[in-house]
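For this depiction, one protein chain was excluded, whereas all remaining protein chains were kept in their positions.
So, chain A:
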Amino acid sequence: MMRALLLLLLSLMPSVLWAQAPTPLHVEAALDRQVVAPLLARFQQLHPDIDLRYHDNSTLNVDKQARDADPAPDVVISSAMPWQMARVNEGLAQRLDSAAARNWPDWAKWRNEVFGFTFEPIVTVYRLDLARHMMPPTTHADLHTLLKTHQDLLRGRVTTYSPTGSGVGYTLFQQDARYSPRFWDLVAAMGAAQVSLENTTRNMLKGLTDGTYWVGYNLLGSYAMHWARSHPDIIVQIPQDYALVMMRMAFIHRDAPHPAAARAFMDFLLSEAGQKTLAGSTPLFSVLPDVVGPYTAQRLRDQVGERLYPIPINASLLAFVDPMRRDAFMKRWNREIRILNP
């Protein structure tokens, strides 16, 4: 009660008072600083009274910070959706009661505590070299067929996320496995092609650019499309059978030392201004259907149709972080990836 009153007082204080001593705001994010720089700059412009301290980090480190850091970060942003969900389910998030939060689409939030504020399709990326030798893959089945039929040509030239080294990769594979049992055939085929497992989309894109890899599976579309603009030999393919969509999830930490500033930041992320900046100045896509820009969920839908499958922000994500299910998944992965190797 006292806390709530204090928060109310803080939020009611005129910003003039803060001009001399800006409120610090600690954002712990698994999201490259340079990617979202325009977004952060816009926020600073709108809130000169807040001293934004943005730490980008790996998903694992962000999760560790959210659990253990003292003082806790104010806002936690991560693409490792199941872990974000697990933290919220533990009660580490606080509720955001604002117009923006209430109007946020239901499929992109949970309990009004955690919000998916980006919309990032998962894509297959290949080099133009590949197209010279074979029909480029447009679906998951195509990729499987190519891996089977051009096994020798593609050996060592396939890359994807490491399910152990990347939370995003693990989540995507889990979701893939939920949608089709033939996913494991693809894993076996990739194993047979001696797939290289990378921890980040950036590393995969670098490998593709320098010719190490010819085809990459399950890359973050936002980064890849941005990259492809300046690298004409890189082709981004949104799978035509189904395309997973990942969302960055953000929540205000329960023990946030600066909750008012944290709310201001969250409100900005969810606001039309924030989403417009996101869609217009960063490679990330906006969740809101009415935001106009090169990168919006609506525009993607127009291109790909109804084949976009956002990873749902609901309790089912918690299954992915169940230790035993994770163990079982990894056991199967390790079995399948070697199964075609002699």
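The criterion applied here is as follows: contacts are C-beta pairs under 8 Å (C-beta built on N, C-alpha and C of every residue); 3 or more make two chains touch, one makes a residue touch a chain; residues count from 1.
We take it that contacts and distances are computed from a predicted model.
Undergrad: Just to verify: the chain that's not displayed, which of "Stage III sporulation protein AC", "Sugar ABC transporter permease", "histidine kinase" or "Subtilase family protein" does UniProt list as its protein name?
TA: "histidine kinase"
Undergrad: Taking the full complex into account, find the residue in A:Gln45, A:Asn103 or A:Asn314 that is in contact with the omitted chain.
TA: Looking across A:Gln45, A:Asn103 or A:Asn314, the contact with the absent chain belongs to A:Asn314.
Undergrad: Given that one chain is not shown, which residue among A:Arg33, A:Arg53 or A:Arg111 touches it?
TA: A:Arg111
Undergrad: May I ask which residue of A:Val27, A:Val62 or A:Ala86 touches the chain that does not appear here?
TA: A:Ala86
Undergrad: Please give every residue of chain A in contact with the chain that is not shown.
TA: Interface residues of chain A facing the absent chain: 86, 88-91, 110-111, 178, 314-320, 322-325, 328-329.
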